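As you look at this complex, bear in mind that one protein chain is not there, while each of the others sits in place.
Let's turn to subunit A:
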Amino acid sequence: SSPPPPPPPPSLPNLLCPSMHGYYWMFELSPHWSQLEDDEAKDRFDVDVSVTNPEKVGDGMNAYMAYKVSTRTSLTMFRCKTFSVRRRFSDFLGLYEKLSVKQSLHGCIIPLPPEKSVVGMTKVKVGTDDPSSVEFVERRRAALERYLQRIVSHPSLLQDPDVREFLERDDLPRAVNTQTLSGAGFLKMINKASDAVNKMTLKMNESDTWFDDKFQEVESEEQQLRKLHAVVDSLVTHRKELCGNTAVFAKSMAMLGNSEDNTALSRALSQLAEVEDKMEQLHQEQAASDFFIFAELLADYVRLLGAVRGCFDQRMRAWQRWQEAQSTLQKKREAEAKLLWANKPEKLQQAKEEITEWESKVTQYERDFDRIGMMVRKEVLRFEVLFVSMHSELCFCFKFQLIKFWEAFLPEAKAIS
C-alpha cells in the first residue's frame, strides 16, 4: 500500500487561518503577531482570497490544471461580496507579467509567482496518480494562494485593474508569452542586471547610505536563506534515509524476536519491532511534511527577497536614466554654444528646442527617481515587517517539527514496558 499523501498546510496545526496579510500561519500565540497587527492596522483591507479545488481539464499533453480562485470582500470596487472564478497556472503568470510591466516604473515590490515545473506538470498531464504528483499539485495550489494573498494585501496592487480583472472576470483571455517570465527566469534577469549595475561606480548623495545599508542587509539575508534552503534539503534526504533504515531495522528485530525462545523476551522484541515499524511511517510522514512546509516557505521567501533586490535595481536604473539625461542635456548645451559661434540660425533653433526637451526630461527623470526612492523606502520598511513575521513563522515551524520528532519516540517506550 502506498504511503498516504502529505497533509495540506491547513490541517497541520489547528489554528491555521489563511490571513489576508499573506501570513498563512496565524497563531494567536505567536509573540510577534500582536505587534504586527498594530503596525499593519492601516494596511488592513477587507479582501480574502483562496485557491482551491484543483481539477484536471482536458487530456494528454494539452491537459492543464484549473484552480478555483475565490474572493471574499467588503470593498465596493468589486461587483459582489463573494465570487469565484476558474484560473489556470498560465493565468497567474500572465497577471504577473502585466503587473511587472506597469509597476516596474514605480519601484514597487511585486510578488513573484511560483516557478513553472515541466516535470511536475507532465506527470500531472499524463495522469499518473502517484503521491508525488498529488503532492506537486498541492504545493502549487498553496504557492498560488500565497501569491494572490500577497498581491491583494499590497495597497497599490489591489487598486490595479488587472488584479481586479483576474479575480472577477469569468473568461480571461489566454495569457501568452508566459514562458520567460516564470519566477526563476525573472530572478535570473534581476541577477544579471544587478551585476551590471554593481559594476558601475556610482557616486550618490548621502541620503543614499540608507539605501546602501538596506541593500546590504537584504543581500545578506538572501544568502542566509539560501543556505538554510540547502540545509533543509539535506535534512529531507537524511530523513528519507532514516525512514529506510528504520524499516529495515524493524524487520530485522521482528526476525530476532521470532528466533528468541524465551516467550517474555520474544514478545518484548516483537513489540519493539512493531513500534519501530510505526516509527518508520511517522518518519515518512514527517519527511513529506518537512519538505512541503519548511522548504516551500524558504523558497518563497528567497524569491521575495529577489523581488526586493529587483526593486533596488529599478531605482538604480532610474538614477542612471536621470544621469544620462543630464549628460545629454550638457552636450546639447555645448552644441548650442558652438552653433552660436558658428552663426547658423536654423540649426540654432533646433538646438534650442532640443535643450528645452531635454531640460524637461531631466526634470521628469529626477522627479521619477525621487518618487521611486520614496516608494522603495516604503516598500522596504513594509518588507522588513514582513520579514520579522517570516522569521518567527520559520522558527515556529521548526520548533513544531522538533516537537514532533521527540514525540515519535514516546509510543515505543510505552509499548515495551
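Everything below uses one rule, namely that contacts are C-beta pairs under 8 Å (C-beta built on N, C-alpha and C of every residue); 3 or more make two chains touch, one makes a residue touch a chain; residues count from 1.
The rule is simple: contacts and distances are computed from a predicted model.
J.: Not counting the visible chains, the remaining one has a UniProt entry; which protein name from "Geranylgeranyl transferase type-2 subunit beta", "Histidine-containing phosphotransfer protein", "PX domain-containing protein" or "Serine palmitoyltransferase 1" does it give?
T.: For the chain missing from the view, the UniProt record says "PX domain-containing protein".
J.: Touching the hidden chain in the complete assembly: which of A:Met255, A:Leu340 or A:Leu381 does that?
T.: Here the residue in touch with the unshown chain is A:Met255.
J.: Tell me which of A:Arg169, A:Lys227 or A:Lys331 is the one touching the absent chain.
T.: Touches the omitted chain: A:Lys227.
J.: In the complete assembly, which of A:Thr71, A:Thr246 or A:Gln314 touches the absent chain?
T.: Final answer for the missing-chain contact: A:Thr246.
J.: Across the whole complex, list the residues on subunit A that are touched by the chain not included here.
T.: 13-15, 27, 29, 31, 221, 224-225, 227-228, 231-232, 234-235, 238-239, 241-242, 245-246, 248-249, 252-253, 255-256, 259-262, 264-265, 268-269, 272, 388, 391-392, 394-395, 398-400, 402-403, 405-407, 409-410, 412-417
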